[in-house]
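Missing here: one protein chain of the complex. Every other protein chain is in place.
For chain A:
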Amino acid sequence: MNALIFSAVSGVIMMFSSFLLNNKNSVRVLAHVLLLATIIANIFELRGISFFHIDTRGMLEFDRFALLFTLVANVCTFAFFLLSSRDLEKIGNHYSDYFSLLFFILAGIVVSSSFKSLLMLFLGIEILSIPLYILTGSDKRNLKSNEASLKYFLMGSFSTGLMLMGIALIYGATGTFQTGITVAEKVPVLLITGMMLLLFSMSFKVSAAPFHFWTPDVYDGAPTVVTSFMATVVKAAGFIAFMRLFAEEFGSIRPEWKLLVGIVAAVTLFIGNITAVFQQSVKRMLAYSSISQAGFMMLAIYSLSNDAKEGLILYAAAYSLATIGIFAVLVRMKDYTFEGFNGFAKQQPFLAGILVVFLLSLAGIPLTAGFLSKFYMLKATIDGGSLALAIFAVLMAAVSVYYYFRLIQSMYFKTGNATISGTTTGFKYTLAALAGITILLGIFPNLLTNWLYF
């Protein structure tokens, strides 16, 4: 509740700051301070101190899983602010509005990760998506950005329609919107149909195959700063909502959907990884890589154990930190293709070294957070009884090494003149801190997962 109210109020404050503060620097500092306050308030709630006592009629439940994910999302957003807030300036004139939209997205993330009622799921997903449609199209003069935003908007509202139909059918079958249904021996047809529609629409939102086709276009067309936020924090939030929905609402009819989710995970892993191999632009490669990482996160929904829960939180943190870091460097590059990175290590040895850490983490090499989060997922899958799916996931992770290492190869073993602009010392140290966290979580994952229990 703390984080929800703080981020919603921060969004409103940022809206007013556009005419109260006429200095871009002060707007930026204000955004950082407000987000820091949100993080602190959230930590207080995680420690059992809630500032607000509001009766939500059992529609929202702020359990440790939701609170911890909110914390991870907020901290990743803070890292995003530190690294990329100056690049937000370059999108357009309405600097403070972008911040206020980002805060509203954070409020949506809190709602969609702590819902107990399907009404709140719907509202949370919508609060999170509608500002994103605007942010995607925020580069108003750029046709690619316009097109991406229209495509995202049409796809997003179409999948919202499917979700609402699913919710309506479930309401017809059970008579309530509260999660945690109990079914008799025979599962009603309406419930199964509703479950399928919800599965489709959530797959749309987290871009799992076969509903991923909008992702590369939208991620490629959106301003790179926005893509960096959209592909990380928002996608992870979608997965938390997905997991919560299927664990709590459909946990009792698990045999009906387990195979289907397994197939979706396998297809997502396959399509994401194989298509990423053929990309020439790093931005587009990262878009496909986000699809393939989504396949790994689907494994958590397939297995639904405690390990899967811990793993999903760790995965969200590892994947978001690494991808935000890579995008922060990518925004400053002149050329987004793989050739644009040729000879990068000669000019910026420090940045290149940090990028290597992030890429290794995404590929899942030991001693990085990415390895342990993949390990948790695979362990949960094997415990869930599907060795074949786990083996397939490992094979696909091996494919992913190819395109991540291709970037390392261009940076270190090819000659060229990669051009990067605007790297301040502060930027480098922040990136180094992110890389430090990535390695630290790779050695002591308990630092994060213990928060789930005490």
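Note that a contact is a pair of C-beta atoms (placed from the backbone, for glycine too) under 8 Å apart; a residue touches a chain by one contact, two chains touch by 3 or more; residues count from 1.
The rule is simple: contacts and distances are computed from a predicted model.
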| item | value |
| --- | --- |
| Choices "Metapyrocatechase", "TsaB protein", "NADH-quinone oxidoreductase subunit K" or "Heme exporter protein B" - which one is the UniProt name of the chain not shown | "NADH-quinone oxidoreductase subunit K" |
| Sole contact to the chain not displayed, among A:D97, A:D220, A:E249 or A:D307 | A:D220 |
| Chain not shown: contacting residue from A:V9, A:A37 or A:L164 | A:L164 |
| Of A:L60, A:I130 or A:L299, the residue in touch with the unshown chain | A:I130 |
| Absent-chain interface as seen on chain A, which is shown | 119, 122-123, 126, 130, 133-134, 137, 140-141, 143-144, 146-151, 153-154, 157-158, 160-162, 164-165, 167-169, 171-172, 175-177, 217, 220-221 |
